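A short write-up of the structure that comes next.
Our next item is subunit A:
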Amino acid sequence: MTPLLRMEGISKHYGGVRALEGARLACARGRIHAVLGENGAGKSTLIKVLAGVVQPDAGTIELAGEPIALPDPAAASRAGIVSVFQELSLLPDLSVADNIGIVDPPRMWHRTWGPIDRRAQRRRAEAALARVGAGDIHPLAQVRDLPLSRRQMVEIAKALARDPKLLLLDEATSALTAADVASVFRVLRQLRDDGLAIVFISHRMQEIAELADDCSVYRNGCHVASFPAGSKTSGEIIEMMIGREHESVFPPRPGRASSERPALAVKNLSWAGRLRNIDLEIRPGEVVGLGGLDGQGQRDLLLALFGALTGVTGSVAVHGVPVTLSSPQRTRLPGGGIALIPEDRKTEGLMLPMSVRENLSFAAIDQFSRFGWIDRRAEEAAIASMIRLLGIRADGIDGPVAALSGGNQQKVVIGKWLMTRPQIILLNDPTRGIDVGTKQELYRLLRELADGRAALLFYSTDYDELIGCCDRVLILYDGAIVNVLEGDALTEHNIVASAHNLTAAGAAGAPP
Partner candidate 1 sequence: PDTVQGPGAAPDCFKPWGKDTKFYQWKKKPGPYRIALDNGFIGNTWRIQMIKTAKAYAEQPEVKAKLKEFKVISTGEDLPAQIAAANNLIDAGYDAVIVNALNPAAFAPVAKKAKKAGVVLLSFDNVIESTDNIVINVDQVELGRLAARWLLKEVKTPGGKLLEVRGPSGNSVDRDRHTGFHEVLGKSGKKFEVVEVIGKWDDGTAQKATADAIAVHKKFDGIYVQGGSTGTVRALLDSKHPMIPISGETENGFRKLCAQNAAKGLHCSSAGTGPAQVAVTIKAAIAALEGEKVPQSISLPASYVEYPNIKEGSDFYPALSDNFFVGNSFPGCKIGLSAEEIMGKSEANQ
Partner candidate 2 sequence: MTARVLAGRIDRALAAAIGCIVVLLVAGALYDRNFLSADYLLQQLQVASFLGIIATGVMLVVLLGHIDLSIPWVVTIGGMMSTAAAGHQGWAGALAIPFAIACGLGIGIANGIGVAYLRVPSMIFTLATNAIAQGLMVVHTSGFAPQDHATPAMHFLAVERSILGIPNAVWVWAAIGAATVVLLGRTRFGRRIYAIGNSERAVFLSRVNVRLVVVACFAISGACSAFAGVLLAGYSTKAYQAMGDPYLLPAIAAVVLGGTSILGGRGSYLGTIAGVVLVTLLQSILSIVQMPEAGRQVIYGAVVILMLLVYGRSAKVVS
């Protein structure tokens, strides 16, 4: 039987950058096809070609054996190709229902000329949300007000509501918690069994293992290999992706830091009913994780500690000195201060059209300037060493960061903050959309920073990461810390249990 989709010889160049070179992909009905590759391998570009967003320089696309042209997203949509993009394509000012029904909504009176039937649209949206297990999202809510994980669910519901023949998911689960992932996977399997072809991209290897039927690996824009899932070990796959051998993922944890004075001590911190009486202490050299279901206040806590919220009560001390964190500028403290790796790199971390140079040195510009005058040499030297340290792949430092792949952009965000030499680093899901190789470098980097006596507070939606990286994990539920896990008690089971606030203390390891 011919596969539903066949792409051959797809090439795409951006100026001097090779995004795809003779790439190919074939996927069949009733199969979930995983696409793997490190950051910048060209996965998203491949998806965008299929979605009609990007026009390839060369190559052919066949759908059900017929050659097809995809000049714009609308054409792809008509052909039954529906995508969930890495950068979400939701409309923040519109309601969830409007978003889900944005293309081809139900109409009153006449199928093409009638006005939009809002009731029918709302029913349709409710059904789609319920189907992916996001029934908690109100269809009239504005997407702008939803946290990233809920938005991702809306995006998936939106894709499914369009009755695709071919569904493309580009890191669609990167911000989802385990529970959401599970319910999305249930639907995806159901759809596969109904005969859909699904292309699935994720940097989380266990998701690939769990879901994929076939795999294709790309490297540097080229197709490396395709094989049925399970025929290769994950070590082999990673080797294909990064082109070298791959060691154990997490760097070793040193023993607990001594009982010296905490770098960050928070007492009784509350905010707007969304954070309740948070107490926490992080010593220099410690990596403390924030866990729990998404949206339990973890992101707000990080923002509060960074001075980005108003009306926060409670006390915060840095190295024993009480500080008022009434604005981010106030986190600039003698000896380094506090850094925040924000949630959304595109809008919060970077000035996309500006150069890598300007982005990297932006937060630390004071170090290279006297009386407001920038010393470009000092700046360049510092940038060069940061690029080396993080292995940022960029076509020179004067190109816009927008041209970097997602993972490299994330590295720029991290580099931007490392340049300020912070003593306390708040990380808001920093590995979202980062490939395994880079992730591993990042874990190593975090540990090095901790060894360099920085204190890290690390929120992640990935439990493995929390377990592998953190000395301690605080589980938040409804804005309060409900459990603290460390040592042997730091297991996936315990995290999941306390995340749902099921545990009475003791059932899953008592807090110290």
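The rule is short, and it goes like this: a residue touches a chain if its C-beta (ideal position, glycine included) is under 8 Å from a C-beta of that chain, and two chains touch if they have at least 3 such contacts; residues count from 1.
How were these candidates chosen? In short, all candidates are chains of the complex that A comes from, given by their letters.
As the structure is a computational prediction, the values presented were derived from the model and not from experiment.
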Candidate touching subunit A in this complex, from 1 or 2: 2
Interface residues, subunit A side, partner candidate 2 - complex: 14-17, 48, 53-54, 87, 306, 308, 327-329, 331-332, 337, 340, 342, 347-355, 358, 362-363, 365-366, 369, 372-374, 376, 395-396, 398-400, 402-403, 416
